[in-house]
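In this view, the complex is presented without one of its protein chains, the others remaining in place.
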Amino acid sequence: MPKPSRLWIALVVALTAWTGIAHAQTKLVVGNAGGSSADAERKVFYGPFAAANKIQIQEESFNQELAKLRSQVETGNLIWDMVSTTAINVATGCEEGLLEKIDWSKYMDPKVFQDVGGLSECGVPYLFVSGGLAYDGNRIKEGPKTWADFWNVTKWPGKRGMLYRAEQTFEVALMADGVPPPKAMEVLAAPGGVDRALKKLEALKPNIHWWKNGAESITLLSSGEVAMAYAWNGRVASANKTNNLNLKMELGAGHVSGCQYWAIMKGSKNKELAIKFIQYAVSAQPQADFVRVISYGPANRDAYALLTDQEKATLPAKHMDKASLQLGKLYLGFWLANGDALLQRFVKFAAQ
Amino acid sequence: MAHPPPITALEQASHVAIRILTVLVLAYLVLPILVILPLSFTSGELLIYPLPAWSLRWYRELATSPLWTRATWNSIVLAVVTTLVATTAGTLAALGLQGLRSRLKPALYGLLALPLVIPPVMVAVALFYYYARLGLVGSFWGLVLAHTVLALPFVVITIAATLQGFDVNLPRAAAGLGASPLQAFRKVTLPIILPGVVSGAVFAFVTSFDELLVILFVGSPEQRTLPRQLWSGVSETMTPAVAAAAVVLISVSLILMAVVEWLRRRSDRLRAGASHP
Partner (left out) sequence: MLALVAPSILFMALFFVAPLGLFLFRSVDNSEVPGWLPRTVAALSSWSGAGLPEEPAFRALAEDLAALSGSTALPLLGRRLNHDVPGFRTLITATGNRVDPARRGSMREQLIGIDPRWGEPLYWQTIRRERHALTWFYLLSALDLRYGAAGGLERAPVESAIFLDLLGRTLGISAVVTLICVLLGFPVAATMAGSSPARANALLILVLVPFWTSLLVRSTAWVILLQNQGVVNQALVGLGVLEKPVPLIFNRLGLYIAMVHVLLPFMVLPLYSVLKGIRPELMRAAASLGAAPWTAFLRVYVPQALPGLVAGASLVFVLALGYYITPALVGGPGDQMIGYFIAYFTNTAVNWGMASALGTILLLVVTLIYLALGRIVGLERLAVR
């Protein structure tokens, strides 16, 4: 047999060294919703953190499918280390032993998160999303000021884009029915609340165009297919910036706002690293940078000080008295108990 | 063998109408696939005509982006291994069933063809629960076996069809001349049924390569395949890279289909040739 040439040996050595390095790098696996949010997260959080700590951050697709967490934790076959998730899923996941219970006050100051509901046993808020009344400033000169205006199809003819989900849509319907936004959850949870919301939606129903994902809401507005829509502030601001649009949001009419949380999967071997990442991602400067990229609100109060007035324009800071907050015992308790049942009522309602 | 020529005006009109309809329907079938081809070469960010300029940038992104290259690699590896397992098991099964003279035969055929009739989403979900219990969610071999099960019907049916014209006396003759069963298989049976085996292998490959739902429910991040990546692209951020990936998938399917077609015609010709005195 001919002796392997030096070139081959060099190649093999290089290959092993390269794969060795690739494997030696610690990897943090994060489940997120993809799309523009993930792009922003990558730019502001994952990229800098990975570079600074010489690790690799791998993203996986997680669209709030609890079953994915369940199957990993129950079989002990943990592939993900942490996820970006909603308040309801943090509560559910925490209770069902899918997420790590951590005393977060050891790693960060709980006070700076007070405005957005504080730290959770199993999750840390890292962005604050507001869903509210949006319309195209180029098509509508005299904009709507309240949700009752949104319902007024005589003065503002045209279709209305609404989120195809019971949660958020019911709260908005109650606001249109005259309920002060901070009380919307209370009224909804009380007997007759759901019926009242559905009755109000019934009145608007012939004009409703349901949207299921955020990008669709923006397309509906920008193409003129709907005159007004319920949309999320980050998407509206991003669309204005990227596509030079003039979409306006009237958060003073009332908005539904809540946080997206970082949570660590129970049993993750990279728990310490994940905690370090979360500490980084919720500190003031990265939070402010995140707002600059995607225009969702920061969860960390201190980040506001680092933003200019223009950057704060689409944030609800001035309208927090008009917020229906997606947090707290009432909110979590109500949707945890009634989520499935109300889904059915909602689907039925929308289908008729 | 055309139909009798149309006589009345009504008949002629309906004949023409049918032809026009046929052309329209065939256009409807083929054009969408052709139309996205040029879109993958756009230099812009949106998938609309007219193209601002021609560019290979999206193919370059496919070739360089770790997400896409990893996905392609995973798809190929998974498909190749599945093909090996499914073709081996399927060929043996087809041979075994052909020689079987039992009342079980239709039931066994039915069992092997079962994956064809069960909605894929149910299969994926059922495997998810099952693998979750067994701790196989995200395991490579779990995926191989799942894909094998989905590919087996195609392999078995294809090879069984090939075996229909197979003369069982040939391997018997070989045995009579002193060959062991394995030798008889390798030297006599296999060469004859090879086109069928290759066709079956191609079907298995395509089934695994194009498969989405099982990967969606049961696959781990490490096992992201090309269809899985395409699905993310379509449901989340749609860039022309998605069109480029679609073109790659189309090309793979069409090349393999051409191979199967060529093999089929070749074996038809050989059989026609062989039956002539």
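As written, the chain order gives the labels A and B, with residue 1 at the start of each chain.
We take it that a contact is a pair of C-beta atoms (placed from the backbone, for glycine too) under 8 Å apart; a residue touches a chain by one contact, two chains touch by 3 or more.
These numbers come from a predicted model, not from an experiment.
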Chain not shown: contacting residue from B:Leu67, B:Val81, B:Val125 or B:Leu190: B:Val125
Option touching the unshown chain, where B:Ala53, B:Ala173, B:Leu194 or B:Leu254 are the choices: B:Leu254
Of B:Leu56, B:Leu92, B:Ala173 or B:Leu270, the residue in touch with the unshown chain: B:Leu92
Touch residues of chain A, complete complex, unshown partner: 63-68, 70, 92, 95-97, 164, 198, 210-212, 216, 219, 223, 225, 333, 336-341, 343-345, 347-351
Absent chain, residues of chain B that touch it: 1-4, 6-8, 11, 18-19, 21-22, 25-26, 28-30, 32-33, 35-36, 39, 46-49, 88-90, 92-93, 95-97, 99-100, 102, 106, 108-109, 111-112, 114-115, 117-123, 125-131, 133, 145-146, 148-149, 152, 156-157, 160-161, 164, 206, 210, 212-213, 217, 227, 230-231, 234-235, 238, 242-243, 246, 249-250, 253-254, 256-257, 261
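Everything that follows uses one rule, which is that only the chains that are shown with their structure count from here on.
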CA centroid of chain A to CA centroid of chain B, Å: 39
In the complex with chain B, residue positions of chain A that touch it: 29, 34-36, 39, 58, 60-61, 67, 70-72, 74-77, 79-80, 213
Residue ranges of chain B in contact with chain A within the complex: 128, 132-135, 137-138, 220-222, 232, 235-237
